[in-house]
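Scroll down for the structure; my scribbles are underneath it.
All protein chains but one are shown at their positions in the complex.
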Amino acid sequence: MSKSKSGATTYLFFIPALLPVLSILLYPIGKTLYLSFTNSEGLTEFQFVGLTNYLNFFSEPVLRTTMGNVVIWTVATLLLPVTLGLAIAYIVSGVKGSGIYRMIFLLPYVLSGVAVGTLWFNIFETEGLLNHLLTVIGMEGFQKSWLLYAPTNTIAMIVASTWASTGLVVVLFTVGIQSVPLQTVEAGRLDGANAWQLFWKVVWPQLKYIRAVVIGTALANSLRTFDIVWVMTGGGPARSSETLAVTMYRESFLLNRYGAGSAIAVVLMILVAGVSYFALRNGVKKEEVM
Amino acid sequence: MKRQSIGRHALLIFLALGWVIPLYLLVINAFADLKRWDAIFDWNFKGWEPRENFKLAWEAATLTPGLKSNLFYGILGAGISVFVASLAAFAIVALNPKRRSMWFWLIYGANLVPYPMLLLPLFESFATTGLYDTRWGLLLVYIGVAIPFAFFLGRNHMLSIPKELLEASKLDGANKMQSYARIFLPLSLPALGAAFLFQFTWIWNDLVFGLTLTTSDEIRPLMSTLSTLQGMYGNVPTPVILSANFIASLPTAFLYIVGQRLFVAGLKAGS
Partner (left out) sequence: MIKSKKGIALATASALVVSTAALAGSALPANAASKTTVLKFYHDKNGWDSRFIAVSAGLKDGINVTLKPSTYADTTLYQNTLNQAAKTGKGPDLLTWWSGYRMVDGAKGGLFADISDVWKDAIKAGDVSADLQKQFMVGGKTYAIPNGVSYWPLFYNKKVFAELNLKVPTTWDEFINVLDTIKKNKKVAPLSSSVDGKWPSFIWFEQLLISQDPKLYLDLTSNKVKYNDPKVIAVLERWKQMLDAGYFTAGDTSFWGDQSKKLLDQGTMIALGTWYNGSIIATGMTPGKDYDAFVIPNINPALKTQSIIVESGAIGALAKSKNLAIAKKALREWLKFPVQAIWADQSGDGVPNPKVPVADPVIKGLSKYVSSNKVNLIQRYWESGPVPLIEGGVEILSAFVIGTKSVKQTADELTALSDKEWAAWTKKYGKS
């Protein structure tokens, strides 16, 4: 009974999901790939230029800054929203009033990009709320133009991003924690385990599937960080806070160099695919256990 | 036990402050009395006029068509994508298909694409196929983009369902659809519920797809309309802009409050 090959009806379960996904992906991916080998720019005619766009991209001096920022965002996302979210989900699940706590962490996620961007811009700007607070508590010396200089501008954006997205992680881990069988937890408690041991020995192993979702998603999203950077600093000043996705957007949308921008998009996709595959490889294999 | 509880609360309150304080700042400035507003964000109250600012926000931007459109896109978009994603997740977890990896990456792979890359080619293909500036066209995009994450979440959660349950239902003579509907679907409701909420939120707050692929006021989602309040040529005071954004976020917030019970209370007893 173990490895019965499924019939054709199995594929019917895939079709409804595949159709929308493929129909909106195929042309864009194909077109992007195609354009990446051309010098398409603006509205005028373009020619094939082979690997020129890719070569130019890899020899760009700003690439180091860009990739450095991507690494910073990835590490920060894994450290902050992920770890913090996990801790919060765990602690909250054991207290009264958990619903209210969860809502507090979740509300920022619900807000529109404009509300979040406006708020944090007004907190971090030179005449903003943070500097104002520093004056009031007598720490004027610590005032800065947070948004104008690296690395504080990236840090500021990471703070804003963490504020907005930790709630998502809290919910995901809550789903995972709630799925841990109650008996297992009780057994652990009866064995005299304290909260810390309870977490590591009992709960954490049970979270492996949700963990994969959180980490996989966090990785894919942080590598593609775009929105918050574009809105808060535009990748500036002088491209110092640019991430790879911002570079792609700048090249394609700002300068209308669709050929060059497409090449960057392809590189970014390969990067995200590669990292995701690497991270999820365990998850996919363990399926064999089914 | 009690000491642990107090410790937990203290820690939680400390963390929660980090989230509450910015929310507080947002709220008091959004609802500041316009007569006392001097275009500077403040730590202190500058009056408290939520009703008045809401009213002005409602007048400044015609929110009704956008709200209606958003309900359409959000409910159908999140609902359909989560449903079809759950079917695919079930198949990949329980039905042992050939080339399992390929199916996984085909459906999940969409999550690896940087979304700005989709915008212009989609405009092009929409223009050619007549889907430009149509409700169904935009809905299709929302569904397509929402499926991968819902699929991933659903599939991983279903992996934690004990396989004995599936074997038992097979022995009972259940076909694939019945196994799905009677066992996997109910057991994965927390995860699917969460997926619905997240994708609903994403669709609800989307700006760029709406802005690029639609143009008429009746078809456009809410954020496209809202965004006209700010920018270089705008005349609307910041509190009103923020109030408008608050109104826009109310339905989503409401959904979470109601839906929280769905994916949280769920299975404490079940397992």
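Labels for the chains are A and B, by order of writing; each one numbers its residues from 1.
What we mean here is this: a residue touches a chain if its C-beta (ideal position, glycine included) is under 8 Å from a C-beta of that chain, and two chains touch if they have at least 3 such contacts.
Computed from a predicted model, the values in this text were never measured in an experiment.
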Original post:
So which of the visible chains would the left-out chain be touching?
Top reply: A, B
Subject >> Of A:L182, A:L254 or A:I270, the one touching the omitted chain in the full complex >> reply: A:L254
Subject >> Given B:L76, B:L185, B:V208 or B:A253, the one touching the chain that is not displayed >> reply: B:V208
Original post:
Taking the entire complex into account, which one of A:P151, A:P205 or A:P237 touches the absent chain?
Top reply: A:P237
**OP:** State which residues belonging to chain A touch the missing partner chain.
**Re:** 41-44, 121, 125-127, 145, 147-149, 234, 236-240, 252-257
Original post:
Taking the full complex into account, what residues of chain B touch the chain not shown?
Top reply: 34, 37-40, 56, 60, 62, 65, 119-120, 123-124, 126-128, 132, 207-208, 211-212, 215-218, 224, 227-238, 240-241
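Just so it is clear, only the chains that are shown with their structure count from here on.
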Subject >> chain A and chain B: spacing of chain centres that average the CA atoms, whole Å >> reply: 15
**OP:** Would you pull the chain B residues touching chain A in the complex into a rising list?
**Re:** 4-5, 8-9, 11-12, 15-16, 18-20, 22-23, 25-26, 29, 40-43, 81, 84-85, 87-88, 90-98, 100-101, 103-104, 106-107, 109-118, 120-122, 124-125, 140-141, 143-145, 147-149, 151-153, 156-157, 159-160, 163, 167, 176, 180, 190-191, 194, 197-198, 201, 205, 207, 223, 226-227, 230, 238, 241-242, 245-246, 248-249, 252-253, 256-257, 260, 263-264, 266-269, 271
Original post:
If you look only at chain A, which of its residues touch chain B in the complex?
Top reply: 1, 3-6, 9-11, 13-14, 16-18, 20-25, 27-29, 31-32, 84, 88, 91-92, 94-95, 98-99, 101-115, 118-120, 122-123, 127-129, 132-133, 136, 163, 166, 168, 171-172, 174-176, 178-183, 195, 206, 209-210, 212-213, 216-217, 220, 224, 226, 245, 248-249, 252-253, 258, 262, 265, 268-269, 272-273, 276, 283-284, 286-287, 290
